[in-house]
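A single protein chain has been omitted from the complex, and every remaining protein chain is retained in its original position.
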Amino acid sequence: MEPRLIRSKPLLALSLLAAALFSQGVLADNEGLAVTATEVTVGQLHSATGTMAISETGSIQAERLAIEQINASGGILGRQIKVVQEDGASDWPTFAEKAKKLLVNDKVAAVFGCWTSASRKAVLPIFEKENGLLYYPTFYEGLEQSKNVIYTGQEATQQILASLDWIAKTKGAKTFYLVGSDYIWPRTSMKIARKHIENVLHGTVVGEDYYPLGNTQFGSLINKVKLKKPDVVFAAVVGGSNVAFYKQLNAAGVNSSKQTLLTLSVTEDELLGIGGENMAGFYASMKYFQSLDNPNNKAFVEAFKAKYGKDAVIGDVTQAAYLGPWLWKAAVEKAGSFDVDKVVAASPGIELKTAPEGYVKVHENHHLWSKSRIGEVLPNGQFKVIYESDLIEPNPFPKGYQ
Amino acid sequence: MEWLSEFGAIAAMQGFNGLSVFCVLLLMALGLAIIFGQMGVINMAHGEFLTIGAYTTYVCSSLTAHFAPSFQPYYFFFAIALSFLVAGAVGWLVEWAMISRLYKRPLDTLLATWGLSLVMQQTFRSVFGAREVSAEPPAWLMGSVNFTDAIEIPRNGLFMMGLTLLLTATIFLMLYRSRWGLQVRATVQNRLMSRAVGINTRKVDRMTFALGCGVAGVAGAAFTTIGSTGPTAGSQYIVDTFLVVVFGGAQSLFGTIASAFLIAQTQSLSEFFLSGSMAKVLTLSSVILILMLRPQGLFSIKVRK
Partner (left out) sequence: MKALDKLLGGQQNLIGIMLLAVLILVVFPLTLDAFRLNMVGKYLTYAFVAVGLVLCWGYGGILSLGQGVFFGVGGYCMAMFLKLEASDPQSTKIQSTPGIPDFMDWNQITELPWLWQPFHSFTFTVFAVIAVPVLLAFIIGIALFKRRVGDVYFSIVTQAIALILTVLIVGQQGLTGGVNGITDLKTLLGWDLRTDSAKMILYFISAGLLFGCIFIGRFILASKLGRLLMAMRDKEERVRFSGYDVASFKIFVFCVAAAFSAIGGAMFALQVGFMSPSFVGIVPSIEMVIFAAVGGRMSLLGAVYGALLVNYGKTYFSESFPELWLYLMGGLFIAVVMYFPNGLAGLWDSHGRQALAKLLRRKPAPKAEIAPVTPKAETKILETQP
């Protein structure tokens, strides 16, 4: 055999391969991902069944809507998005398992998913090891920053500090009663709140209580609140407990005419179960409310209702989930590639002027710059936006609050 | 002095809170006391019968709001009655299809009814959606009654108390003063002998089970005023409920009442002084400790074995 031929064989193969790749439009750096000339596959990983299905349904719907809209407008880099949906079934090992399946078997370019901190913690090591990309929609406790996750919800300081400042200023609040469900998000949030109240606002925390998830009896707590007479009850009660908490507060005569209450955990979704009349006049701190008055949001609400029925409600997390696919699209287009490392590198600085919440920008630390808003609960289950902060820098590891 | 009167007011309200927790526990446990205490059937789907009542009330509430808004102040009574009937009817069916075949295997009823509870939860989810819903309680049930400036007693608590009293009294009368009650108690004590003297134990069982489920339905309807209505709402109550019945001594209705009272007061008081999670742990642990000392429960009927 002639040496020349040996040398040229791999060369020929390479050039053939390259030609094939380019003619199909598959870029070499998308290797290892499910990207073809016409399609790119992404994953969706939420609980469609189990106890968390209550909360995660909205996120699933919003992500679907965003992906459909992106496809209708021509897709990303000329490719249509194909979704592989997996059910985490409200079970953390299942989340881990399905995350691995999406990344290893389906080779998805990005995953939109998770809701609870526990599910995110369960999949995080897998995303880091397999070098996947997760868009996580829920407002959460912070204390985390991963190369492989973009956090589209608010971290704790964004949600808490501005709202506490507002309530101290407008209500002259000096004494606070902190109440939460017993797990990491409320506890971390209350810790930050306490530091801020004591060190910055120079107020006092007159009580701090945590109840097990699913607790349904709040009578004793309500009496303690009545005894301590705090200026503000600051609440982060979640799930079924939420409903019991507000119904019993209202029944005990603790309503907005007598007590100021600010919550971190009630969105339009939760209000459906609680009933607006049980909470009317209380305040919630979120970055998004369905009633926000801007053209982006009008279009979003209209599209959402057109797809999911006129009675559909949109909460903070639903909107944050909607941002995920759009942020990913912007980053992919900026990077010119689906490659996770390139998309991650392109992400900081990405702006989204079409966001229903107004304007967001991805920070170096993978969280979003966003505004904090205070909504007042209306009896019809909606919020009236009464305060809007400036754009707040995300700070997942706040100095002086740990 | 002002401080003292305030303290008195809080003590009064806290005492009332203990009473309303007591009513909640007793309402949950009454149905189970009949089913588990009298029949020995471990019904793990008891919480789901509560949920049936809650959803029935929700449906009544939405229908009223939609078709007859003027009926709104009164619909709640109707909803409670309907909840009793619906839950009772489902209970009747379940007894016929499932429980009647398992009387000889008490531990197996536990497992089978747990399967049933899964099926029922998913049914709720398919029919009403995974999200929680809210039945709008009539206006007269909301708010509180002010005895003094400081003492405010929630109206739904008072209502719940009245309902509990009424229900307990009715069940007491039925069990101890009616022919049916006599038959139930006879069947519990000696099934073979009862059959021999001409009691249709099949029918008695079915009625008893249906009644227990119906009572759970009423409790579920009442709970819509204080808690959430969702597919898994009922299952949150199940462990507490069983503990109340077991702690009281399974076959004694009086024991169930006493144990509901004790557990409620412990829980309510410890919640006042401790964080909610630790109060729960404390209450459950003390119940278990006492159960270890008195395995038969607080009040046990001496049954010849």
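As written, the chains take the letters A and B, and residue 1 is the first residue of each chain.
We adopt the following convention: contacts are C-beta pairs under 8 Å (C-beta built on N, C-alpha and C of every residue); 3 or more make two chains touch, one makes a residue touch a chain.
Bear in mind the structure is a predicted one, so any value in this text is a computation, not a measurement.
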{"item": "Chain not shown: contacting residue from B:A68, B:V145, B:A169 or B:V239", "value": "B:V239"}
{"item": "Absent-chain contact - pick from B:A12, B:A65, B:L85 or B:L110", "value": "B:L110"}
{"item": "Which of A:F112, A:Y135, A:Y183 or A:W326 contacts the chain that the document leaves out", "value": "A:Y183"}
{"item": "Residues in chain B touching the chain absent from view", "value": "40, 42, 98, 101-108, 110-112, 114-122, 125-126, 189-193, 239, 242-243, 246, 275, 277-278, 280-281, 284-285, 287-288, 291-293, 295, 303-305"}
{"item": "Interface with the unshown chain - residue positions in chain A", "value": "48-49, 86-87, 89, 91-94, 96-97, 100-101, 104-105, 116-118, 121-122, 124-125, 129, 141, 143, 182-184, 187-188, 191, 210, 212-213, 397, 402"}
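FYI, only the chains that are shown with their structure count from here on.
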{"item": "Distance between chain centroids, defined by C-alpha means - chain A, chain B (Å)", "value": "38"}
{"item": "Of chain A, residues touching chain B in the complex", "value": "51, 53-54, 57, 182, 209-212, 214-217, 219-224, 226-227, 240-244, 247-248, 250-253, 269-270, 272-275, 277-278"}
{"item": "Residue ranges of chain B in contact with chain A within the complex", "value": "6, 10, 13-14, 17-18, 20-21, 24, 125, 130-134, 136, 141-144, 146, 152, 154-157, 225-230, 232-233, 236-237, 267-269, 271-272, 275-277, 279-280"}
